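The structure under discussion is supplied below as structure tokens; questions concerning it will follow.
The complex appears here minus one protein chain, its other protein chains still in place.
And now, chain A:
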Amino acid sequence: MAIKRWMLPDGMEEALPPVSWQLEDLRRKLLDHYRAARYELIFPPMIEHLDALLTGAGSDLEQQIFKFTDPASGRLLGLRADMTPQAARIAARRYADQDSVRLCYLGTVLRTSPDSQGGPRSPRQVGCELFGEPGIEADLEILRLMLDTIQLAGVANVHLDLGHVGIYRALASKLALDEDEQATLFDILQRKSHPDLAEFAASSQRLNGLAPTFSALIDLNGDVSVLERARHALVGADDGLADALATLQKAASALQAQFPTVPVHVDLAELRGLQYHTGLVFAAFVPGHGREIARGGRYDGVGHEFGRPRAATGFSADMNELIRLGA
């Protein structure tokens, strides 16, 4: 009984010395860095109305939010599971009059289930969001800040993964798939499952002859030469596809020039966050760690949901994890 009383719920983290001091040191370094890059610091609330937290975020997030009812208003409230939609809300409401807005944030978020079995449900999320800049320069600015963040945490040997959800969207838009079929195809691509794609193509006529193209898409991952292969493999593609490949090429070239020691991997079937991402997406990995350590990308549709349509791109990471990997 006494033991039970002192146990923390699964996935809830607390920081004690010396880790707590390491976290504080890192917090100061990161915020100084973001401030020098002219990012404004925001402290969004821990709790918001559920519908605000879910605006433009997609159904993946809904399952991740702890929910309860506000005794004062009877409305459903949620504990924040991701600060990105909060930053988008603040950018749209508080900074609606500015052409571009740069925001950074740092704080604990809570999730009903961990990203991986046995993982944390209370990541200490840190991130930067850049609104109102549609060009590739904005994506590169965010990518730089993400790599800086990882480096300031003392994490070495970073690998970058680049993708672009526009490629899948351009191909999927040629198909008349219903919601279930879209979910099935999305799941197949996320698992790069050639056998399941073949089965799906055989059981449904909806792939219209695009089955070989999707099959090629699954294999379009590797070093930057993938982009050249894609131009030949994804034939019959429209402008959306050519634009996406051009954006990836520019991003990869710029990264190689600025971060020559960071290996860049390209994966055209990587659809992380497809529900809200609209363009370039990226993630950082380190050897010996089976999952991404930071992620981000473009999500131009979210501002519209908050009544202020505006381009947006950003990244986020879990500071607790960066500290663990950097130590």
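Keep this in mind: contacts are C-beta pairs under 8 Å (C-beta built on N, C-alpha and C of every residue); 3 or more make two chains touch, one makes a residue touch a chain; residues count from 1.
To be clear about the criterion, contacts and distances are computed from a predicted model.
Asks: Of the candidate names "Iron-sulfur cluster-binding protein", "ATP phosphoribosyltransferase", "Cysteine desulfurase family protein" or "tRNA N6-adenosine threonylcarbamoyltransferase", which one corresponds to the UniProt protein name of the undepicted chain?
Replies: "ATP phosphoribosyltransferase"
Asks: Of A:10, A:137, A:187 or A:238, which residue touches the hidden chain?
Replies: Touches the omitted chain: A:187.
Asks: Of the residues listed, A:49, A:144 or A:159, which one is in contact with the missing chain?
Replies: A:159
Asks: Specify the residue from the set A:48, A:82, A:139 or A:267 that touches the hidden chain.
Replies: Only one listed residue reaches the unshown chain, and that is A:267.
Asks: Determine and list the chain A residues touching the chain excluded from the picture.
Replies: 116-117, 159, 161, 187, 190-196, 218, 221-223, 263, 265, 267, 285, 287-292
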